[in-house]
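Just one protein chain is left out here, and the rest sit where they should.
So, chain A:
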Amino acid sequence: MKRWLLVGLLAFFGLGLAQQRGGSITIALQTEPAAWDPTQVAGADISRVVYDNVLQGLVKRNPKGEIVPSLATRWTVSDSGLTYTFTLRQGVKFHDGSDFTAQDVLAKFNRARNPDTRASGHLRPDLYRDIADISSPNPSTVVFRLRQPNNDFLFILSRPESLIGPRQRPLAEQRVQPIGTGPFRFAGWERGVAVRLERNPNYYLPNLPYLDRVNFRFLGDGDAQLAGLRAGDLDVIAYSLLPENAVVLSRDPNFKVFSGSGTAEAVAGFNNSRPPFNDVRVRRAITLATNKDELIQGAMLGYGTKIGSMRSPGEACYVDLSNFNAYNPDEARRLLAEAGFTNQNPLRFTFNLAAEFPYERRIGEAMVAQLNRLGPLQVTIQVTDFNTWIQRVFSQADYAMTIIGHVEANDIGNYANPRYYWRYNNPRFQQLFTQYLRAPNQTKACEALAAAQRLLAEDAASVWVMSLPALGAHRARVQNWPDSFLSPGISVAEVWVR
């Protein structure tokens, strides 16, 4: 009798707490990407919409940043680190009704590793260079054989570029209407307005997703987003909520502000290849002259996490270097004097800002004000549009100093590429990064990555100002919004509305 009572009570409360199915929400998105297939076009906003909502890969990164099963239910790695064997989920269908099979996986990764990107239309074949061979010994198994161990291999398979579509799907169609296996199907794209997702009725996980429809509405203006949220036209501002708006909304019971550490580092980058920033004393002086606490408090109203190297606190193998080269104006002046720059003969340079990014722009402007306060520095700001920034700073490295958010997770490897726009060329770092990639186990890998983070900080290769906050807000009726932000996607499968 007692047992039945317990069961009854559990059932009662269980039902009381049960997630409601149905309904729709509208989420604000800051920019409108040029296409929606992350294998063909890169961009954080593409992943935010399609990753694990529409398109899925063998594995995925969950909101906590952990690599977990997706289209593969489990996998094993050989002791040599050279063979990865994935067991595929059975009975999965693409949104067009066709079956997801091992052949789709083979076709996808053979396309991905084809070095001729013009033929494959696939971005970043360099990521898949270590794949020697892919095979499918039986319909539920896929085996990757690598040329050499690669500690990032599972991470690479969790990247947006590794999402899988039907092998027959023409690329041009996949760009504008991606077909995948996710909980939502891509229902439509109204250029300049929104993307519409609808429930996938054949989704393989029972009872998911909860919502019938999810709209992603493109609204570039932060104040327009706020107005839309307050008026009820928007349910969620998923990211890039302006700090001052967050403060206002957090006082209102109709809204819930969420914030946390994501994977975006605000990197104030130097051109390491040119005077004056090819001199480590000058780079260190700029780092020491930067008061990160003040920037977080003043420019971001306390939102943001102080860091000291190219990694955010939520990421694996993170080393806390936030107080390394901490604010010390006297030491900064001393180092600058040593390099020949004084109040009488100040170091003059231009600091490039891209207009489109509200966080980086305000952080950059405040940072320049701090540098100019020091004495021996005379920094001028140059604001351009993002496309000009990409051309001058990113492609041609025709700049002295700049700031931009690097959203991608685990992107410290960019410092191992001397052609990258920081033009940081340190063989010791490149060696450490290779050690990390080829390490025989996770412990050794993390040791190498920790050393790499420290080396970057000692070298003051950039000023890592802060890990930018994942800052947003939703209406109170929205339930179960993810509270971690380490996935490339805004996964809404388990979100529901009251």
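The working rule: contacts are C-beta pairs under 8 Å (C-beta built on N, C-alpha and C of every residue); 3 or more make two chains touch, one makes a residue touch a chain; residues count from 1.
Operating definition for what follows: contacts and distances are computed from a predicted model.
Could you tell me which of "Dipeptide transport system permease protein DppB", "CU044_5270 family protein", "Acetone carboxylase subunit gamma" or "Tetratricopeptide repeat protein" is the UniProt name of the chain missing from the displayed complex?
"Dipeptide transport system permease protein DppB"
Quick one: which of A:R48, A:K108, A:R199 or A:R217 touches the chain that's been left out?
Reading the full complex, the residue touching the unseen chain is A:R217.
For the chain that's not shown, point to the residue among A:V68, A:A227 or A:V247 touching it.
A:A227
With respect to the chain omitted from the figure, which of A:R89, A:R196 or A:R281 is a touching residue?
A:R196
Using the document's definition of touch, tell me which of A:R124, A:R167 or A:R454 contacts the absent chain.
Hidden-chain contact among the options goes to A:R124.
Determine and list the chain A residues touching the chain excluded from the picture.
Residue positions of chain A that touch the missing chain: 26, 32, 34-35, 41-44, 117-118, 121, 123-126, 172, 175-176, 190-194, 196, 215, 217-221, 223-224, 227-228, 230-231, 233, 356, 385-388, 390-392, 394-395, 404, 406, 408, 419.
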